[in-house]
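Every protein chain of the complex appears in place save one, which is left out.
Moving on, here comes subunit A:
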Amino acid sequence: MISYILRRLLAIVPVLFTVAVMVFLMLRLTPGDPAAIIAGDNATTQQIIDIRTKLGLEQPILQQFFIWLGNIVRGDLGESFFFRKTVWELISDRLEPTFSLALLTMIIAVVVAIPLGVLAAYKQGTWIDRIVMGFSVIGFSVPVFVIGYLMIYVFAIKLGWFPVQGYQRFANGIGGFLQSLILPAFTLSVIYIALIARMTRTSVLEVLNEDYIRTARAKGQTEIKVLFQHALKNAAVPIATVVGIGVALLIGGVVVTESVYSIPGLGRLTVDAVLARDFPVIQAIILAFSLVYVLINLLVDLSYTIFDPRIRY
C-alpha cells in the first residue's frame, strides 16, 4: 500500500510538469497583453514596452518559462503583475472562503443525496422515486446562477434571512460565517445532490437484488439496516467515485457561485486573473488546482480499500 501511494505521489511530478508547460504556453498564445492593460489609454508605445520589460515579458518565452519553473521548484510562485502582492499571499488569502464553501457544499450534498438515492432505490417506481429523479433532472438542467438568483430573491431579499452577498471569515464569528455561506453552499450543492442521488439510486438498485440482501432480510433484519449496512456499503465504490469527481468539479462550480454571491475565493481570483491576463496568478492557480485534482483522485482510490476489502494495492 505504501509503495503504491509513493508511486502515485511520484507520478504527480510529470503530471504537474505537463500542466505547467501547457498552461504557460497557452497563456502566451492567448491574445492579451498585461502591459497594455496596465499602461492605460494614454500610454505611448514606449511606455508599454517599458512596462513589458519590467514584467519580464520581453524575454524569449523559453527563458521566461525556465525562470518561472526554477522559481516554482524553489517554492516561489512569483508576484502578481497587478497587485503589489505575491501570488502566494493572494492564493492563501482566498483559500479559506473557497475551502469553506466547497466543504459545506459537499457536506450538504452527501448528507442530502445519499439518503435520497437510497430512498429512491428502495421505493423504485413509486411517486417518491419519481420526485427524487425529477429533482435530479432539474438539478442537472438548471444553471447554478439561476438557482443562486432564485435563492437570493426568496431567502435574502423577500425573507431577509441571509445576506444578499459577501463572505464573513470564520475568525469573525461562526454565526456570520455560516450565514454568509449557507445560501451559496445550497446553491452549489444542488447539482451534486442530483449527481450523487442518481448514482446512489443506481448502485443501490443493483445490489438490492443480490442474494446477500435476500439473506439479510430472511434473517429478519430491519429494512434500515438492510439498506444502509448491507446495500449501501456494497454500493459505495461507484458512489465514492462520483463524490470524488464531484469534489474535483467543484473547482469549476465555485467560480460561478463565488461570482454570484461575491465571495472572495479562488474561483473569483481565477476569473479576475484571466480577465487581467495576470499570468503568474493564473499559472499558480491552475497548478494548485491540478495538484488538488490529482490528490483527490488518489484519496478516492484509497477509499475503495475501505469500502471493499477485496481491493488491494
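In this section, a contact is a pair of C-beta atoms (placed from the backbone, for glycine too) under 8 Å apart; a residue touches a chain by one contact, two chains touch by 3 or more; residues count from 1.
Everything that follows uses one rule, which is that contacts and distances are computed from a predicted model.
K.L.:
UniProt names the one chain left off this complex as which of "Vancomycin resistance protein VanK", "Nitrate reductase gamma subunit", "ABC transporter substrate-binding protein" or "Pyruvate dehydrogenase E1 component subunit alpha"?
P.N.:
"ABC transporter substrate-binding protein"
K.L.:
Would you indicate which residue among A:5, A:107, A:150 or A:164 is in contact with the undisplayed chain?
P.N.:
A:164
K.L.:
For the chain left out of this view, which of A:14, A:31, A:75 or A:125 touches it?
P.N.:
Of these options, the touching residue for the absent chain is A:31.
K.L.:
In the complete complex, the non-displayed chain touches which residues of subunit A?
P.N.:
Here the touching residues of subunit A are 31-33, 36-48, 50-51, 54, 82-85, 90, 93-94, 149, 152, 156-157, 159-167, 173, 175-176, 178-179, 259-262, 264, 268-269, 272, 275-277.
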